[in-house]
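With one protein chain held back, the other chains of the complex are shown just where they sit.
Residue numbering begins at 1 within each chain, and the chains themselves are lettered A and B in the order written.
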Amino acid sequence: MTLVEPGTDVLDTQSARAPEIDIASTRPGTPGGVFMRQFWMALDNSANLAAGRAKPIRIMSENYTLYRGRSGKAQVVAQRCPHRGAMMHLGWVEDDDIRCVYHGWKFDCSGQCIEQPAEGTGFSRKVRLPVFPTREHQGLIFAYFGEGKPAPFPPYPEPAGEGIIDPWPAYQVPCNYLQCFENTMDEVHVAFVHAPGGSHARLAKDLPVITAEEKDWGMLRFGTRANGKVRHTLHYAPNIVRVIVPPLYGMDGVGGWPVITFSLTPVDDDNCLWIVTSKAPVTGKDADIFLEKRAEMERKRAAAPPVMQVVEDLWSGKLHYADVRHPDLAVVQDIAVQAGQGRVEDRTREYLGRSDAGIILWRRILARELRLIAEGKPHKRWTTPPADVVPIIGI
Amino acid sequence: MTLVEPGTDVLDTQSARAPEIDIASTRPGTPGGVFMRQFWMALDNSANLAAGRAKPIRIMSENYTLYRGRSGKAQVVAQRCPHRGAMMHLGWVEDDDIRCVYHGWKFDCSGQCIEQPAEGTGFSRKVRLPVFPTREHQGLIFAYFGEGKPAPFPPYPEPAGEGIIDPWPAYQVPCNYLQCFENTMDEVHVAFVHAPGGSHARLAKDLPVITAEEKDWGMLRFGTRANGKVRHTLHYAPNIVRVIVPPLYGMDGVGGWPVITFSLTPVDDDNCLWIVTSKAPVTGKDADIFLEKRAEMERKRAAAPPVMQVVEDLWSGKLHYADVRHPDLAVVQDIAVQAGQGRVEDRTREYLGRSDAGIILWRRILARELRLIAEGKPHKRWTTPPADVVPIIGI
Partner (left out) sequence: MTLVEPGTDVLDTQSARAPEIDIASTRPGTPGGVFMRQFWMALDNSANLAAGRAKPIRIMSENYTLYRGRSGKAQVVAQRCPHRGAMMHLGWVEDDDIRCVYHGWKFDCSGQCIEQPAEGTGFSRKVRLPVFPTREHQGLIFAYFGEGKPAPFPPYPEPAGEGIIDPWPAYQVPCNYLQCFENTMDEVHVAFVHAPGGSHARLAKDLPVITAEEKDWGMLRFGTRANGKVRHTLHYAPNIVRVIVPPLYGMDGVGGWPVITFSLTPVDDDNCLWIVTSKAPVTGKDADIFLEKRAEMERKRAAAPPVMQVVEDLWSGKLHYADVRHPDLAVVQDIAVQAGQGRVEDRTREYLGRSDAGIILWRRILARELRLIAEGKPHKRWTTPPADVVPIIGI
């Protein structure tokens, strides 16, 4: 049973209890899987996929191939060749087509088989490779895995104002996406999780009171401090947060506080990708200084131990949490704590409080939507977030 | 079917057959789990836990946090914070309290929540972190996981006589604790398992006849040699052996034959900890020589390949058993053979003989007790082993 502190008065505490419906799964065919497949999913940084290359990806418990044609077009197709199940990413990209490594069957980017070197004529027209709508925006590759017409693209507006769009390295995190998304609604954690290293010290001085409102496009959340200042954070349905955050530990404060747009893309029920685009509010000479520091940060990253190795050492007790320093310190800290809750957190054993108001509201929304989907009833039509609702630093 | 050689006449051979009850499991709720939770369990060497530090532990298929307060007090608490399931060992030890890394909830060493920085007043008193009685003895940390009042502490007397108490490094061994405990009842094995390297040559000259007696505190076992000498080994219920053994291979004979007190603590049904305290019978100048050799042994250990790597190479056939040398050679040999029986040995396929008399008796006792527990009937009340029953080298 989830006990909720009475102070969380504006919320329907009943619905925050462990819902009978599985809100964490995104497997195909589950209510959560249908829900999530209404939205474009961020897959990777555009810069990670050169023209002419293909790679394997796994999204919401299904495997795919992602390739970029010679023209520059990115395309998601099935993992395997329909002939005998070879992995398509081992093959060759030719123009915007892809050819299987096993017997040279070639498919255009609509999925139509257009060559079968050892077969007779007429067979290829019967064979198709499943393809999925694929688009790029703000340095990221997105795909749509739902049925029917895809949702409008781009799924969210570019952050307002001048600055440098900077996609961070993508991390694969060994836990369910939802507990990471919940963490973004949990503003209090920064005062503790990120205390070692001090990156979030300015957010830790006095703790905010959390409130949240459902919107057509997701959830708008407020952190109100004793001094009356209010931090606004945008939670775009179903798995994206837009928020103003401190610079990464390894940036030594250079570049100021960026707006980040942070997708928590399910790999499967036990793993997710963290795909982050930051927009650093720097122009002119400051931009040069930022880019120089950014390059130094990359060198630090390359020299540092892998994030997951540090996390494993924290979990085993080999490293001591308070002692760890790393260029991506906040990432190490967040993964250690969030994935440390378990692959899928056991939500039946929690004691939620008033500081969990954002989490409670989002679970209520999610449970409501998933129940409607499970019952085959009409459910909410989410809209693209408007450009004029922006995050506010509020400190 | 377990065939028992007729020579094992004093024992009820029927009960030595694979009992219908699972004697190997210690999972919570199983008869074996209830049985084992009547006793204090050795967890770790005291020296492995500095004041102010916390670490994760897993005992009998359940996860916990072990920490040492600033006062020096060791305490076992639940693995996870009751709020949102963060791992407690990632947090901070403050005085003798522990604070969660995620939102700073603080618990005293009785488990009472005493601070919730972002919550209103009155909530914390409703929240408790499960705690478990924790004590130290002879350089080891013990905890009690049973219901009700803990068994008397310490669970066994200090070995008699002068000497140096020396906890060995703890090993995690990839098999069920019971087959390791059975191995301690199996005196004949030393003549073969430890033949390479020759550490047990004095015990291998003529093979003893094994007999055993149930005691209020466990089992007393005898190895009678042709020359009439009798070796006495003490098996303290449920998983501890006290015995006089040869020095480790890397000690090159220095320190003489120590008394060891050896706990086989279940991690889960497939793994156990070997926690050993030796008492070397050395005083005065001999003690200095011993301590110098002991320090050299540590250097040898640090330079040697990890024990489990050697074991894996033996299992795969990459290394040849007769060729292996290692400072902890007997440990390598014992783990290779015992964990090589399988994670949980298949006791239905054995051919037991008269040399297995100790194992046969202990299985009979264990099966009897577990059956009584399974049937909800009164079962044996075990006593603390008396100080005047001591192991005898008997060669």
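Going forward, a contact is a pair of C-beta atoms (placed from the backbone, for glycine too) under 8 Å apart; a residue touches a chain by one contact, two chains touch by 3 or more.
The shown structure was predicted, so the numbers you read here are calculated from the model rather than taken from an experiment.
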item: Touching the absent chain when the full complex is considered, from A:37, A:68, A:89 or A:326; value: A:89
item: Where the missing chain touches chain A, by residue; value: 53-56, 80, 82-87, 89-92, 100-104, 116-120, 123, 126-127
item: In chain B, positions touching the absent partner; value: 3, 5, 7, 186, 188-189, 191-193, 207, 314-317, 320-322, 336-337, 340-342, 345-346, 349-356
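To be clear about the criterion, only the chains that are shown with their structure count from here on.
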item: Between chain B and chain A, distance of the C-alpha-averaged centres to the nearest whole Å; value: 45
